[in-house]
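Sharing a structure below in structure tokens format, with a few things to ask.
A single protein chain has been omitted from the complex, and every remaining protein chain is retained in its original position.
Letters A and B name the chains as they come in the text, with residue numbers starting at 1 for each one.
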Amino acid sequence: MNDQNTILRVEDLRVRFRTRRGDVRAVDGVNLELNRGEILGLVGESGCGKSVTAQAVMRLIGDGRGEEVSGRVELDGEDLLQKSEKEMTKLRGRRISMIFQDPMTSLNPVYTVGNQIAEVPLLHEKVTRRDAYARAVGMLETVGIPSPKERARRFPHEFSGGMRQRSVIAMSLCCKPEVLIADEPTTALDVTIQAQILDLLQDLRRDFGTAIILITHDLGVVAEVCDRVAIMYAGGIVEQAPAGELFRKPRHPYTQGLLASLPKIGDRGILKAIEGRPPDLMNLPEGCRFAPRCPHAFGKCSEYPPLERVAEEHDAACWLEKKHE
Amino acid sequence: MLKYTLRRLVIALPVLLGISVIAFFIVRLVPGDTVTALLGAHYSEAEAEALRQRLGLDQPLPVQYVIWLGNVLSGDFGQSAFTGEPVLEAILNRLPVTIQLVAISICFAVFVAVPLGVMAAVGRSGRTDFFATLFGLLGISIPGFWLGVLLILLFSLTLGWLPSGGFVSLWDDPIANFRHMILPGLSLGMAVAAVVMRMTRSTMLEVLNEEYIKMARAKGVPKRRTIIRHALRNALIPIITITGIQAGYLLGGSIVIEQIFSLPGIGLLALQAITNRDYALVQGTVLFIALGFMVINLLVDLIYAWLDPRIKY
Partner (left out) sequence: MNDVWYRFSRNKLAVFGLVVIGLYLVCALGARWIAPYDPYEMRVESVLREPGAEHWLGADPFGRDMFSRIVHGSRISLRVGLIAVSIALSAGTVLGMLAGYFGRWIDGLLSRVVDVMFSFPDILLALVIMAILGPSTTNVMIAIGIVYTPIFARIARGSVLSVKNAMFVEAARAIGVGHFMIMFRHILPNILAPLIIQTTLSFAFAILAEAALSFLGLGVEPDAPSWGIMLNEGKNWMEHGWWVAVFPGVAITLAVLSFNVVGDGLRDALDPKLRGRGD
């Protein structure tokens, strides 16, 4: 379907957690494509399955008790879900990396920052300890940490939040992976630091050619850095489009609701929240998951709407598109 | 680090003084006195008076304390009222036995408990975890002295593999020494193993949920390395603390175990001193055991500070 331009393709990804009270369908048929070197925003409310999607792609979930993952996750044509844990271990950190929300807890408190970064090349490449450490110091410089040589000897608790997230980024990009999944990398940071980290990610994408999936619930962040955006709701993708197009012409009522709830400078109008709550993942509605909250819902919405092309490079999963035809 | 050590030592001083006060006054409260015990039923008042004077028992208590403390600080712990042996000598003679016993128990405990606790946490709710939980519960519930009795019943009386008691010095015959120490070491170490295992399991469960463990996996650290280098290294801090605290309690537990296995250690010495109302010996042993307890706690604090970079000395 797509050319070599696609580095990561997720097809019909489903994640189910078996609990004592029933199955939780955390991710329910996600389709995504990530092009080389692009930044894709993955947006949705908390609990919609963004993080679970990311961790399933990394195979950080799927092998545990009561975790069930199905579908395909192709990295450069190879299905990650078919790989053994051993093969995955060799891929993680080298070809596909991930950073997490809270930089305060992402670093191991008992090792120096330099050693933690140096561990990555040591694991994946045939380098000496000394070379790996030199690489780590170099990476710290690349991510903009002043006097990196001295800082590399420091422990994480001696770093500020922004510096820790920079260090984590240095760690995840040390082996120049093709894909980086950033799970809300700025949520836990101050607004000014947020902007710096986002700038850094953009710079690194340019310099390293790493494609980034940026998971966030903040549409402002998306507008700032993303090339394309995928909107997620209750375990599925409901709309996907280039960032500019999505902001100008949102097609799915959920996306429209999200945008309407965003404050605009100079606009004193009342912000409109979306009525109702997301559905219970243990008990998803048969048809469109958004229908119960949707102002435009009609009879057809009791069937599940597939994600279909509605304009150039623009997909949406909504029956309204067909209704107007 | 040196500064931290010194500060800890300074904090320990008043406690040390308190220990000496208790060690001294506690025996003065014992009903019946050494004189009566020493002289037996028939003695003249003059004889008793002379003995009291010789032992310094005719002075007021605070004076006795100061004299005693001065003597202790210069290394004179007095003499056993029964054997006439200097107390310090008696203690130093018995010390190696107790140290060896405690060391064996700790080694047994750590080498069993830490791997078991780690495996239980990694395979949470699995078969190993069930076994470990059972081991933990039984370990903290079975009294050491009953375990000792059971082990003697099985390994000495029924199977005849190991001696049921007594002691051979490590220097005289290492193999015989080991054969004599293994059952007491097991009986004493079981409770510690259980506590350390429970601690290891719960801390590992907590650490394994930390974000930096997920991060380690995300950067491609293999499972074994993640568990040992990233998780266990962090869990080690509370594990060592609890092991240290337990090591202190082993000094107390050794009293009972040494009695069962007739091991001539400090615990047995203390017990005999208490039953014989041997003042000087009770003071000496109590002081030594409390001191040992404090030294162990101090060591644990230092190791703790050394292991955890977040602690500033």
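Methods note: a residue touches a chain if its C-beta (ideal position, glycine included) is under 8 Å from a C-beta of that chain, and two chains touch if they have at least 3 such contacts.
Bear in mind that the values here come from a model prediction, so they are computed numbers and not experimental data.
Trainee: Where does the absent chain make contact, in terms of the chains shown?
Mentor: Taking every chain of the complex into account, the missing one touches B.
Trainee: Out of B:51, B:72, B:236 or B:270, which touches the unshown chain?
Mentor: Answer from the full complex: B:270 touches the omitted chain.
Trainee: For the chain left out of this view, which of B:48, B:99, B:170 or B:205 touches it?
Mentor: Touching the chain that is not displayed is residue B:205.
Trainee: Of the listed residues B:107, B:137 or B:228, which contacts the missing chain in the full complex?
Mentor: Counting the whole complex, the residue in contact with the absent chain is B:137.
Trainee: Which one, B:2, B:46 or B:157, makes contact with the chain that was left out?
Mentor: B:157
Trainee: State which residues belonging to chain B touch the missing partner chain.
Mentor: Residues 14-15, 18-19, 22, 26, 29-31, 136-138, 140-143, 145-146, 149-150, 152-153, 157, 195, 197-203, 205-206, 242, 248-249, 251-253, 255-256, 259-260, 270-271, 274-275, 277, 282, 286, 289-290, 293-294, 297 of chain B touch the chain absent from view.
The definition used in the following text is that only the chains that are shown with their structure count from here on.
Trainee: Distance from the CA centroid of chain A to that of chain B, rounded to the nearest Å?
Mentor: 54
Trainee: Which residues of chain B touch chain A once you look at their complex with the stated criterion?
Mentor: 125, 210-212, 214-223, 230, 233-234, 307-310
Trainee: Using the touch rule from the top, collect the residues of chain A that touch chain B in their complex.
Mentor: Against chain B, the touching part of chain A is residues 55, 58, 60, 65, 85-86, 89-94, 97-102, 105-110, 119-120, 123-124, 155, 157, 168, 171-172.
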